[in-house]
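Removed from the display is one protein chain of the complex; every other protein chain stays in position.
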Amino acid sequence: MQDFGPADPADLKARTTYWIPDQVGSGRDEQMINISPIKLFMERLETKRWLLPALLVFVFGLSLVIQQFELLDPYVQLIIMYVGINIILTLSLNLINGYMGEFSVGHAGFMAIGAYVASFLTVKVFPAHMAAWLFPAAVVAGGAAAGVVGLVVAFPSFKTRGDYLAIVTLAFGMIVKSVIENIDALGGPRGFLGMEKLSTLPWVFFWVLLSVWVIRNLIYSNFGRGVLSIREDEVASDLMSVNTNHVKVLAFTVSSFFAGIAGALFAHLLQFINPRAFDIIKSTDILIMVYLGGIGSIAGSVIGATVYTVLLEVLRPMGIWRMVFMPLVLVLLMIFRPKGIMGLREFRWFVPVRDMLASRLWREKKAGT
Amino acid sequence: MTYVLQQLLNALQVGSIYALIALGYTMVYGILTMINFAHGDLFMVGAFLCFVAAVSLHLPFVPVLLLSMIGVAFLGVVIERFAYKPLRQAPRVSAIITALGVGLFLENFTLALNPYPKQIPQLLENTTWTFFGLSISSLQAFVIILSLVLMWILDLIVRRTMVGMAMRAISWDKTVVPLMGVPVNLIISATFAIGTSLGGAAGVMYGLAYPVIDPYMGIMVGWKAFIAAVVGGIGNIRGAMIGGYILGAVEIMVVAFLPSTYRDFIAFVLLLVLLIFRPYGILGKPHPQKV
Partner (left out) sequence: MSVLTAQKLTHYFDGLAAVSEFNLNLEPYELVGIIGPNGAGKTTIFNLITGVYKATHGSISFAGTEIVGKTPSTITALGIARTFQNIRLFKELSVLDNVRIAHYARVRYSPIEALLHIGRFLKEEEEIIGHSMDLLAFLKLDAYADEISRNLPYGLQRRLEIARALATRPKLLLLDEPAAGMNPNEVSQLMEFIKWIRKEFDLTILLIEHQMHLVMNICERLLVLDFGETIAEGLPRDIQKNPRVLEVYLGEVTC
C-alpha cells in the first residue's frame, strides 16, 4: 500500500487532549532535567494513581469523624454539603449540556421530583423511628422517580435540538413546578416540611462519590462515546452505527436520576421545600455552574460547583451586590474562556488508564509479542 | 358569550405586550442566531426608566415613552457591543450563558438600586367604555393600538428600507453580505436597538397597565415571550407577532375557565402540543440539513 500524507507525527504540532506521563528511565529523562522541580514533582505525582482512592477514603473517614464529634462549625458543614449537592447537580446537567451538547434548561424540575418524593416518603410513609435507617432508600426512590420522568423527557430530544429542545425542557421545568403547586398532599404553594436533617457530611460525600464514579464510568464506555459523538455530529454518529435514540434515553435517565438524588439530599438538609425553590432561577444557577466550571469535564463540574457556591457564600456581606458582581464575572469568563474553566479537558486521575494510555499499551503489547 | 368576548379583549392587551417582547427575541435571533436571554430584563429596565422619567422628572406620557424606548435601545446596543460581539465566533451556548449573565446583572443591579417595588403613577386618562355589554378601558385600547402601530412601523422598516433589507440579507447569509459593502456591525447594532426598544415600549405599557413593578418581573415574562417567539417560528417577525397573541389568548382563556394556579401549566402544555404538530413553529421553516 502506498502512503499518502506525512507519516511522522513529529511533523505535526503536538496538541493532544491528555498529556501522557512517561515513566522515568524511558528516554525522556533528558527533557525532564530541564523541567522546574515543581513540574517534575507533579509529573511524578500523577503516575501514582492510587493516591486518589486513598485520599477519598481518608476524606470519607474524616467526614464521619467530623460529624460524630462535631468538629466543624455547623455553618461550615452546611456550606460543604451545599457544595456536594451542587456538584451532583452540575455533573448531572453537564452530561446532557456539556458532553452531549444539548441545551436543557429545566433541570431543577428533576431536582424537585427527587426532593418531593424522598420527603414524602420520610415524613408521611416511613415510620418515624426508622426514617434515619431508611434514608438511603428514600434518596434512591427520589432519584428513581426523577429518572423515570427523565426517560420521558428524552423522547422529544430525538427529533428536536437546540432552541426547540430548550423550550421543551423549559416547559417541563415549569410544568413540574405547576403540578406540585396544585397537589395539596405535597403542600402546594405553601411548601412541604417536617423532614429530619438526615443529610449528613458522610452521606452527602458518599452520594457525591457515587455520582462522580458512575457518570465517569458512563463517559468512558461505549455509551459515553456515543454521547460525545452526538455532540460532535449527530447525523454522522447515526451512520457509524450509534443508536442515538438509545444513547439519549440513557443519558437523560442517568442525568435526571442524579438530579433527583441531589434534590432528595437538598430537601433533607434544608428541612423545608417549596415549588419556588425549584424554579427557572434554580435551573439557571445549575446552568451557570456547568458553564463556569467547564463543559464536558468532571473536574470542571466539581470546580464550577465549588467556586460558585463558595464564592456566593463568601460574598454574602456584600448583600445584594454579590449578585451583581457574580454575573459580571460570569460574562467576563465567557468572553475570555467560552468553554469554561476546564472546558473539554479532564483531570488525569479521573480518566481510566485504559483510555488514557490505550495506544501506548497496545504498542507495548505488540512490541512484547 | 359576552364573557368570552370580554376575555378576548383582555387577551389582545396581554398578547400585544407579549408580541412586542417576542419581536425583540426574534429579530436578534434572525440576525445573529442567538437567543438574547437578557431581553426580558431589558423589558423590565424599560418599565423602570418609565418610573424614573415619570416620578423623578415629572414628564408627561409621550416623552416618558420615548425616553424609555431610547434608553433601552441604547442599553441594548451597549450590551451587544461589549458582551455579545466578542462571542460571535464562540459556541452558541457560551453566548446564551453570557446573555443569562447579563440578565442576572440587570436584575440585581436594579434591585440593588431599588430595594422596594415601585409604583408607576397614572400617566394617561383611564375611562371605560361599554358597548354591547363589553367594557374596554381607554388604557387597554391604547395599549393595543400603540402596539399595533409599533408593529406596523417595524414591518415597514423591515420590508421597505435599506436597513431592513440588510437585516434580512444578514439573516440569510452572514458571510457574503459584508462583501457586498454592507456595514454588518452597524446593521446588527440597529437591529438590537430596534428590537430592544420595542421591549422597552412593552415595559412602559406593562407598567401603565399593572402599575406595581419590581426588578424580577422580566424573568417570567421574558421566558414566556421567548416561547411565544418560538411557537410563531423563531426568526420570523410575523411569527413573533402571532405567537405573542396566541400566548396571550391561551393565558387569558385558561384563567377565565380554570383556577388561576393552572395558568402557566396549561399554557405550557398547549404550547408544547403545538410544537409537536408544528415542530418549527407556526411560520418557521426547518433548516435543511445537507448530508
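We call the chains A and B, going by the order they appear; numbering starts again at 1 in every chain.
The definition used in the following text is that contacts are C-beta pairs under 8 Å (C-beta built on N, C-alpha and C of every residue); 3 or more make two chains touch, one makes a residue touch a chain.
Keep in mind the model is a prediction, meaning the values are calculated, not measured.
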Please work out which displayed chains the absent chain touches and list them by label.
A, B
Which listed residue (A:93, A:165 or A:242) would be found touching the missing chain in the intact complex?
A:242
Out of A:81, A:170 or A:250, point to the residue that touches the absent chain in the complete complex.
A:250
Contact set of subunit B toward the excluded chain (per top definition)
291
Spell out, residue by residue, where the missing chain touches subunit A.
1-9, 12-18, 20, 214, 217-218, 221-226, 228-229, 232-233, 235-244, 250, 254, 344, 352, 354, 358-359, 361-363
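By definition in this document, only the chains that are shown with their structure count from here on.
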Interchain centroid distance [CA atoms averaged], subunit A/subunit B, Å:
34
Could you please specify the touching residues of subunit B with respect to subunit A in the complex?
29, 35, 83, 86-87, 90-98, 100-105, 107-109, 111-112, 115, 219-220, 223, 226-227, 230, 234, 261-262, 264-265, 268-269, 271-272, 275-276, 279-280, 289, 291
Subunit B partner contacts - residues on subunit A that touch it in the complex
97, 103, 156, 159-160, 162-164, 166-168, 170-171, 174-175, 177-179, 181-182, 189, 235, 280-281, 284, 287-288, 291, 295, 319-321, 323-324, 326-328, 330-331, 334-335, 338-339
